[in-house]
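All protein chains but one are shown at their positions in the complex.
Chain lettering (A, B and C) follows the sequence in which the chains are written, and residue indices restart at 1 in each chain.
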Amino acid sequence: MSASPSRSRHGVWLIGARGSVATTVVAGCGALTGGLHPPTGLVTETPVFAGCGLPALSSLVFGGHDTVDCPLPKRAEALAAGGVLPRGLPSAVAAELAAAEAEIRPGGPAPHDERDERELISSFATDVRDFVRRHGLAGAVVVNVASTEPAATGDRLPPSALYAAAALEAGCPYVNFTPSTGLHHPALAATAAASGLPYAGRDGKTGQTLLRSVLGPMFAQRALSVRAWSGTNLLGGGDGSSLADPAAAAAKNAGKERVLADTLGTTPEGEVHIDDVPALGDWKTAWDHIAFDGFLGARMVLQTIWQGCDSALAAPLVLDLARLTLRAHRVGLSGPLGELGFYFKDPVGEGPSALGEQYAALAGFAARLRAAAEAPTGEPR
Amino acid sequence: MSASPSRSRHGVWLIGARGSVATTVVAGCGALTGGLHPPTGLVTETPVFAGCGLPALSSLVFGGHDTVDCPLPKRAEALAAGGVLPRGLPSAVAAELAAAEAEIRPGGPAPHDERDERELISSFATDVRDFVRRHGLAGAVVVNVASTEPAATGDRLPPSALYAAAALEAGCPYVNFTPSTGLHHPALAATAAASGLPYAGRDGKTGQTLLRSVLGPMFAQRALSVRAWSGTNLLGGGDGSSLADPAAAAAKNAGKERVLADTLGTTPEGEVHIDDVPALGDWKTAWDHIAFDGFLGARMVLQTIWQGCDSALAAPLVLDLARLTLRAHRVGLSGPLGELGFYFKDPVGEGPSALGEQYAALAGFAARLRAAAEAPTGEPR
Amino acid sequence: MSASPSRSRHGVWLIGARGSVATTVVAGCGALTGGLHPPTGLVTETPVFAGCGLPALSSLVFGGHDTVDCPLPKRAEALAAGGVLPRGLPSAVAAELAAAEAEIRPGGPAPHDERDERELISSFATDVRDFVRRHGLAGAVVVNVASTEPAATGDRLPPSALYAAAALEAGCPYVNFTPSTGLHHPALAATAAASGLPYAGRDGKTGQTLLRSVLGPMFAQRALSVRAWSGTNLLGGGDGSSLADPAAAAAKNAGKERVLADTLGTTPEGEVHIDDVPALGDWKTAWDHIAFDGFLGARMVLQTIWQGCDSALAAPLVLDLARLTLRAHRVGLSGPLGELGFYFKDPVGEGPSALGEQYAALAGFAARLRAAAEAPTGEPR
Partner (left out) sequence: MSASPSRSRHGVWLIGARGSVATTVVAGCGALTGGLHPPTGLVTETPVFAGCGLPALSSLVFGGHDTVDCPLPKRAEALAAGGVLPRGLPSAVAAELAAAEAEIRPGGPAPHDERDERELISSFATDVRDFVRRHGLAGAVVVNVASTEPAATGDRLPPSALYAAAALEAGCPYVNFTPSTGLHHPALAATAAASGLPYAGRDGKTGQTLLRSVLGPMFAQRALSVRAWSGTNLLGGGDGSSLADPAAAAAKNAGKERVLADTLGTTPEGEVHIDDVPALGDWKTAWDHIAFDGFLGARMVLQTIWQGCDSALAAPLVLDLARLTLRAHRVGLSGPLGELGFYFKDPVGEGPSALGEQYAALAGFAARLRAAAEAPTGEPR
């Protein structure tokens, strides 16, 4: 091992590369690298990951696929106007945005696209391999941050699965930050297992579900009986309109409800609504109403209101996951990375559901990476 | 060791024995023993405590000190009228209430009480010893559930410390469920250490602080930067009026703020208000407003509204603590029981601040008790 | 005019006579007449209605139709257990409940009912006439407090319209406290106009919409621009399950949205959800999230959380409306009583939408009634 990790450069290939999350990832990585902002929200910059050999933020090179045309610099300006990015940041990181923009390739399938699934996968994989080769990267990770697609039906691979298959074909680890199918399609199971690549997902835990993953355990540990857990999410931006599609919302809600069932040990009454409210722009509000019984059946209520910016919540997690998965690949880990359940509503692999235990598992993962980094030969264990 | 724990009877001596919490403890223990309600809220009835040799709920005998006259059965009726106890419960457990009422002795010091501190302590200890002897109890625990007293000033022992000293003199373990001084008075430190008795406290974590102990770690684990954490508590009942005394409120708030400082690692801006709102009866409402920064300084807010009944939240914890401390005494544990930090705002001894870790410590405590219960000689390890 | 109004007795015929609202109306009227409770929530007991000649609460006699069998006294016990009625009230007004129960007749159409519409109307009208005759009543009003029915489709009269037609046939004024069709069916328009009877409706304004009818005008008067108004209602009890039917919910939501459009002058973004949450029993929670723009487009938010008991909110309004409509009939008013818009989401006749103006209109109505009461001959004008 001659090249030290700190000199290598690493690719982050974003599916949905011109969306709000991707734009925030690219602009934010530039801002942190340039010392313009502290790394708020990045768990990989906390002491628990010291000495783990993670790729430096400054080593990351961005590219990706998208089906929309609005270039990254323009999207960044729109996000700054909406208060998601700080004023002045788009111009401060104009070079980084332009560099990433230059590495965005058309996604698909486009309307009237005549390529079959095999051709699309091959084409996408070629895009990634070209990116790695042109930049001389030590490796690359493919991260899906595209809008949620409707739950897959029938035999055809949905687009998210085409991209996931392309990641495997290109020899890249894969992270599914959305509730879309991705690697979960049965047709990909054998290939994924045979690939020897690590992967992580599904559906980033950024707001209401993050809260649920700490409140659910609280009720369970205190032996309080949750009778109904109801929630409403108001979303502006692209996410709101894509989730206004009931099929897409169903995919998302399944993850939310799984967290409750897993942490409470029962499934309480109650529904979850996702409303498209364009007036909210890139911000979202989530209200939860939890009716629970205490001692002798005393009826009590907890309500929570979470007002956040989805892109700002998601972006640091995407950077964390890219770094962690790149490093996992490097040290030879493969298959589902269950220890990254901290980041997901519907984690792959085995692992706990309570955030505190997930954090402990993540710290254990850090220890594994650190041990690999400190091994005399520098080789993975 | 001839007597099996399950045949022995155990005393629970309540300071503030005619208050809402004590009344709910006595009525609730009767309701559970009689099979009228499931043990919602009792952690000691969950599988984690199976085989730990805890005294059965049916083995508990109640008594205590109080300075007010309203008898327990009448207090229970008032609590049922206010919706704290289920309708009909006071008559269903009339015998249990009457039995406990018969074991309540006058607290003190009364106005114009001419006894000095030494005499008061001795008198209180005699009350406890008589209780144990008359009932042939295997032991007793003293639990402070009285109204919060103002922070102690000067050399005089405040009442809570007199009762704590009496517990030591009577050879009983001690639990301080309130923010009052209790065993924390410097004048009692040496005696407590020499007594070989176990003790636990301080200030039961029932609502807003319970929430803070899971939300604080969530922000910290996600590397989100909490800028301000503000809260308002509206309390009816006796607790509201005693905490309307700024000195008493100060004692309570210190515990709340400690939880934040310990779990966040910083002290955010923000105040905590405690308002006396008699119209709320035995119910309380706590509103928390948490302003935090996400990635690139994006400003976000979480608000929580907790509407609960303090007595119903506290009573199962008191039963848990009585059972755990009685058992700890039985198996020979002594000194501060740091593993019970799960129950307290301001725990004695060493231990983590995040609820999840506190729960893990509690499970470890259960394992210790279980090991003792399974030891061949029945002796403590 | 020999009989003074104060000696006469007046009938209140409730459609849905064994439901929560009807039970609360009957029990509550008994409680007020017996001096057990102050008349909280009854606008007709405030000074604005002094001297209007309204029938006394003690003069009201209750009966009605229902399709369910659970007798009123038992329903009242269930409501008391759920905290809707005060403990002990069902037994204190046992005589009143039994008297009303004896006057409840089977509603319809029952499954496999072979009667045609004409026969059903005639049968219902006969029930009302018998009730009036047997009790020697000075008059009776028919009030629909049944569960919301799905929006009518096709030519058939829905049940609510059958009852409304029966009211006309029996010569009784009619109040529709629900969003169901009632008198709004086109087939009834000519009959209603020809009847010379007064009528009021539609859909009692008890919670979220009550709030909207004061908040909407506030935004309008301050020239603030409401961009999105979103809401979620959590309902237990029978209302929750009947409104879980999307068709019924649609009928209800139309009224809610009309209030916004009328008071704001525009239709903001946003949806309204109605969730059935049986765990809430007879209580409901309504959350509203209002995103509005201030000066120079500053984005602001108002949120409201309303936690109430629907039956307790509705019952005093039903008593008000019965008294007002009986008196209106007595003094010769006919047709839609637009001045009662204060009580409804979707008022009949002409009138303002802002609650304050509706209250002023109601006060004007009181003045009209008072003038009639004071007319020398005692005759209607």
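Couple of notes before you dig in:
Definition applied: a residue touches a chain if its C-beta (ideal position, glycine included) is under 8 Å from a C-beta of that chain, and two chains touch if they have at least 3 such contacts.
What you see is a predicted model, and the numbers here were worked out from it, not measured in a lab.
Only one of the listed residues, B:A50, B:A110 or B:A228, touches the absent chain: B:A228. Only one of the listed residues, C:L42, C:L72 or C:V348, touches the absent chain: C:L42. Although one chain is not displayed, its contacts with chain A can still be listed: residues 80-81, 83, 87, 305.
Chain C meets the missing chain through residues 24, 27-28, 31, 37-43, 45-46, 83-86, 89, 210-211, 214-215, 217-218, 221-225, 293-298, 300-309, 312-313, 315-316, 342, 354-357, 359. Panel shows chain B; residues 227-228, 230, 232, 234, 268-271, 273, 275, 277-280, 285, 287, 289, 291, 301, 303, 305, 307 of it touch the chain omitted from the view.
Keep in mind that, in the parts below, only the chains that are shown with their structure count from here on.
The chain with its C-alpha centre at the largest distance from the centre of chain A is C. Computed centre separation for the pair chain B/chain C is 48 angstrom, with centres defined by C-alpha atoms. The centroid of the Cα atoms in chain A and the matching centroid in chain B are 42 Å apart. Touching two or more other chains at once are residues 83, 305 of chain B.
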